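The structure appears right after this line, and notes come after that.
Here the complex is missing one protein chain, while the rest keep their positions.
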Amino acid sequence: MSSLEARSPESDAITVQDLTKTFKVPEREAGFGAALRSFVRRKYTPIQAVQQVSFHIGKGEIVGFLGPNGAGKTTTLKMLSGLLHPTSGQARVLGFTPWELKNDYLRAMTLVMGQRNRLSWDIPAADSFLLNQAIYRISDQDFKASLKELDELLELSPIMRKPVRNLSLGERMKCELAAGLLHRPKVLFLDEPTIGLDITAQARIREFLREYNRRTGASILLTSHYMADVTALCERIIIIHHGRLKYDGGISELSHRIAPYKLIGVALGEVRECDLSCYGTLVNAENGDGKQYIQVEVDEVTTITAQILKDLPVHDLTIEDPPIEHVIEQAFEE
Amino acid sequence: MHALKLIQTFLKVNLQIALAYRVDTLVNILINLMWLGVELIGLQIIFSNTDRLAGWGPGELVSLLGVFRLVNMLMASVIWPATEKFNTSVRDGTLDYTLIQPANSLFLVSFSRIIVWRVWDLALAIGLVVVGMRMSARDLASLTGEVASITSLASLAGFLVLVASGALVLYSLWVVLIALTFWFVKFDNNVTILQALLDSGRYPATVYPPWLRIIITYLVPIALATTIPMQGLRGDLSALQVFVFMGVGLASFLVALRVWKAGVRQYSGASS
Partner (left out) sequence: MLRIYYRFWQVNWYEQWQYRANLLMYLAYWLVSPVVYLAVWTTIARSQGSVGGLTANDFVTYYLTLLIADTLTSDITVHLLAYKIQDGTLSSELLRPVHPILTNTLVNNIAFKALVFMVLVPIWLVLVLLFQPDYSMVTIQSILPAVPALMLGFGINFLLGATLTCLAFWTTRVYSITEFYFALAILFSGQFVPLQLMPPLIQRLAAYLPFQFYIYFPVSLILGRVPPETIAWKFALGLAWLAVAYALFRLIWREGLKRFSSVGA
């Protein structure tokens, strides 16, 4: 794996050195006897969520943090935002040690988790913003300026005054982001900010983050399941798998790394069963959409697609990127 | 001070929520009044059957009811909603957001959800205390033939100090109870014991059999917040005793702060 050359610490917003986190999870077998035994003597299995991860992120960089579920992304993010103490290793963000939870640090960074809402459900987002203003001690002047800018970039005016309960998922996410950025943090930790959103909403959020980064020079560390998030925003990605850093480098290099292929999904009309293996490697995808999937090299996609359309009574045909989990599994299976 | 500004903001936000549910708020006030009626009927029944209850007269019991309602109101408007919110936030992980906000986490957990309509209960409680004191003064006057003042300034001061330290003790107990969730995650019913025993504060602790009296004075110190301040108001306590109770209040608060800090450290895996 390529690691970036030595960098001067002043230009770094985030420095991580051999960060490790091991969880002790109590073992629990089924059955009454086991429950009784566990009461007396607990057996723990150590889970190594993050193992000796090191990287640097410079000021103003947007870095994608990728990996399949359970890879250690969220744990790393929690350590960098100060929520978790590591088992060993160090990290410094903006010159602070995150888990000391110093107020000055907390005012300089933000954590937004796509699956967990911080906004109060019953009141309009605008009131939650006021609450944040008080908590983050933002002056009225700065608050007004921040809000104006966020409103501009996210079109908050129509949705700010509605109770959060009544907003759509996309609108809610916009407000969540706004709430997290009112205090103009210099480091943003975003955990799956676009999850569950429709394509348009996802695009809006990406545009917003790009523009925000341009205007404020904030560093952004963003985790995602969606390759599209990453390709749109990040020049650099870090891949973590089984708690270990697998890749840290540019996107273009990665796509050379990965076997460059696409998935063609074919739904046939009357003839249900047809052997597509002559066109490409059959892939077992349980999408439940009635399509059969074959894997095809990128350069051959056009020719093979044309061939399929010519030969078979095609009902529906799609050309998709392989899911990110697949890519990582394939490329880094060791 | 910044903390005051935060509380101000919390009150504003929660007022908004209450206004958004106007009719609910009205209904809640009506039900509250109904319960007051039931409590007063209860007192009336007691005193139609006897002159004094464990050495306490009707006026004093009315005042005690006022103190009880005050404590109850603080519990219902601040503590119970905060408990609900806290338990939910531990379960669904939104506690994380609270912990990384640049303000004291205990402060945020305690005051973010204030049930605003209960504030009027405060006025009611004070009213009851005053009415009760007047009743006692009248009784005393009719017995001794002289007009006694409602109470001395020293007793009043002692009373206020004791109410504050009693409330502080209960608050500290609550903090410790909810902090237990950091160690025992599935401890949803953490504060039920507090809620349950709170009802005993309606009557003076001397009414109860010794074993119950010990529980509500030392273990779950409801009596510290209700009976003891009333004793102060009656002039039963010496200045030394008042100071001791004040000390107990402060000490328990310090203990609670420590437990909370330890809990947060446990939550973030500091020791492991």
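List of remarks:
For reference, chains read A and B in written order, and residue numbers begin at 1 within each chain.
We take it that a contact is a pair of C-beta atoms (placed from the backbone, for glycine too) under 8 Å apart; a residue touches a chain by one contact, two chains touch by 3 or more.
Note that the structure is predicted; figures quoted are calculated from it, not measured.
The hidden chain, counted over the whole complex, makes contact with B. Of the options B:L19, B:M34 or B:A123, the residue whose C-beta touches the omitted chain is B:M34. Listed by residue number, the positions of subunit B touching the unshown chain are 23-24, 27-28, 31, 34-35, 38, 41-42, 44-46, 48-50, 52-54, 186, 188-189, 192-193, 195-197, 199-200, 202-203, 207-209, 211-212.
Everything that follows uses one rule, which is that only the chains that are shown with their structure count from here on.
One finds 45 Å separating the Cα centroids of subunit A and subunit B. Interface residues of subunit B, counted against subunit A in their complex, comprise 2, 5-6, 8-10, 12-13, 16-17, 20, 92-94, 96-97, 99-103, 108, 265, 268-270, 272. The touching residues of subunit A, counted against subunit B in their complex, run 21-24, 78, 81-85, 87, 99, 101, 103-104, 106-107, 111, 113, 116-118, 120, 122-123, 127-128, 130-131, 133-137, 163.
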